[in-house]
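One protein chain omitted, others in place.
Up next, subunit A:
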Amino acid sequence: MSFVKLTASTLAIAAVSATAAAARDQVQIAGSSTVLPYASIVAEAFGENFDFPTPVVESGGSSAGLKRFCEGVGENTIDIANASRQIKDKELATCAENGVTDIIEVKIGYDGIVFASDVNGATFEFTPADWYKALAAEVVVDGKLVANPAKTWADVNPAFPAQPIQAFIPGTKHGTREVFEEKVILAGCEATGDFEAKLAGAAGDDEKAKKKAAEKACMALRTDGLSVDIDGDYTETLARIESNKDGIGVFGLAFYENNTDKLQVATMSGVVPSTESIATGEYPVSRPLYFYIKKAHIGVIPGIKEYAEFFVSDELAGPDGPLAEYGLVSDPELAKTQAIVADEAVIGSNM
């Protein structure tokens, strides 16, 4: 009877899965969608050049990736988390609670954050102060803190056209958001002098708490719809700009360089973003990219260390490698990172 056969095969499959669950031979990676293209380029070349299977790379954002990374040690947890920001103390604590103690931090290079608008629209030359004035929740007008009154870019800076402000910025689960807040909004807050006003009005027990409160007040963004959080990927930001020609979006440099037919990039403090200007530090809005390795998995899951070494090798992550070609700004101190990987130096071991 076929029913019996079907039941038997079902049981067989269950048995196979129970035995095979013990063996995983490919590296599992998850995390930042900014690091994803680089990780997939490396994973592909790794699969081609080594006898190990191609690693699996998932995206979902730095925070989501680190959360999964910190879930514990074992074959059903990921081996490597990609992040477009450094791991936080809070996350390290969560990791430690779940038994993930020895973590190797690998800096792969730098990524530029660019501001781009529709290719046929107006050209912009921004400074951090412009972005602060355009997007902050509260700004100082005539010595008083008021809800941000700016409606068009001309309100922000008379040199700009009277184009309505419509910004598409990364959502809070993206590492890019933090860099945007710190390197653009906070810098703008300080440059305009609003920081002092907010510090004066900040509540807190001591200087440090006050400063923190003022920083938080600076980085609070307006919620009246002129600044839109994009929780998806840069493709979504691009789609928003294509449907709303007044929009200005925040992108990674590599994404912009692949879409130069649709986007034009704005300068920041007079510098055009490029791998060169970011490497020299002239272009101010950039951040390091990382991945984190669970040391406990090295030797258990085959290929982790080889993958990490391959990733930071001069052939790939160097200034002439394929990663730089795609848009990664290579780290001048790559040799140091290579040493960290070779020695499996964990965070806190004072290399």
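We take it that contacts are C-beta pairs under 8 Å (C-beta built on N, C-alpha and C of every residue); 3 or more make two chains touch, one makes a residue touch a chain; residues count from 1.
The definition used in the following text is that contacts and distances are computed from a predicted model.
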- Task: If you had to name the missing chain as UniProt does, which of "Phosphate transport system permease protein PstA", "FeS assembly protein SufB", "Heme exporter protein B" or "Protein phosphatase 2C domain-containing protein" would it be?
- Result: "Phosphate transport system permease protein PstA"
- Over the whole complex, note the residues of subunit A touching the chain we left out. 3, 6-7, 9-10, 13, 16-17, 20-21, 24, 26, 28, 30, 33, 36-37, 39-41, 43-45, 47-49, 51, 53-54, 56-59, 74-76, 78, 232-236, 254-255, 257-261, 264, 315, 322, 325-326
